[in-house]
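Structure incoming, see below.
A selection of the complex's chains, in situ.
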């Protein structure tokens, strides 16, 4: 099966790491490739950033379907363009938030998100309400590091641990979701460290759950519902 | 006070009627003008259509603030670009759905939406969940007329009455919200006809509630919360 990962930003700085992470959690017969946008933001940290990527995401998703991809992962926790893309193609399209949120709800009673900046909180809350699982969320926290600062893995790990520990102790979280798909290659270490601290919580990397969910959908031969995502009516569109 | 109405489509076919409707429900000291988009869809009937208008909406909202508008109405029930615009300006920005939904919740216990096409249902449901008032909604119905067919007022009125009556009888609606800002100049007649049929329900025109809410916000000197809509971080954006 072929999965196309669309990183909805300009620049390929995350691509290598994304491919590595995806390779670790994909099944052996899955082929994955990664593309970026030609126009768009450098990172997604606000709703405004999403607007700058959505039409490009659409273009990339249609291209992916045409080129034979069996499913598409729009590689961002905020899921820019996902709802609209689902109206236009019949292959399954997923973003970062929903597969992670549903998986967290399967393995725990209440869970927290730890994201990058406070500026993404509103979108995450909106997504959790749309999905109808908001009562399972213990809290939404942030490390106060912008996406483009996530390469400092030492700093990232330290701040994530701080917030995860507070989520468990103060908010009653029983699992944690990393709230940015750029927090790569770090979930297992966090999980282990929390276990060492006697607060054993699963830490969910949204890349892994997105790839896993796409494989589930593709093998089950199901996709987004045509009744939820109706084909947009024909009309003139000047864009 | 100055209110700018941004009709998030190309073409000015609705402008005259919008201005007329807005004039009927505005306060005497309110000045209203209407602008359209240079690029975008002819109408908003899907999430994909919204993507095509959002960046242009942003541009128009910033322009409005710069030109001294005290508030902006993004004149579409689906509210394209509203959440993002709120991150970028400090004057209040509202769309069509939320002012109408909140007003309906003030005047009735449960209410229905009657929209144009089934293809807008998912977005309306998402907005109602975001707003946290979804338990007040009795049903979302549609007349199966595209936006560009709304000029046939006879057909529109007949089909709206059919759906409003079913909403009241079958779904328990106690008020109805017209689910498209293009259903202009018709709410009062519907309301009267329902009263004649012994099912007296208020029918809410989203243009009227949007203008009214903007006046409320502007006179109260409050706007969207800077903590809900944080300013997007500075960064390169290729769009």
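Before moving on, here are some points about what is shown:
Lettered A and B in written order, each chain numbered from 1.
Definition applied: contacts are C-beta pairs under 8 Å (C-beta built on N, C-alpha and C of every residue); 3 or more make two chains touch, one makes a residue touch a chain.
Remember, predicted model here, so these are calculated numbers, not experimental data.
The complex in this file is a homo-oligomer whose displayed part has 2 chains and whose full count of copies is 6.
Going forward, only the chains that are shown with their structure count from here on.
Measuring from the averaged C-alpha position of chain A to that of chain B gives a distance of 30 Å. Of all the residues in chain A, the ones that touch chain B in their complex are 10, 39-43, 45-52, 54-55, 58, 81, 83-84, 87-88, 117-119, 122-123, 126, 129-130, 132, 146, 148, 228-233, 235-239.
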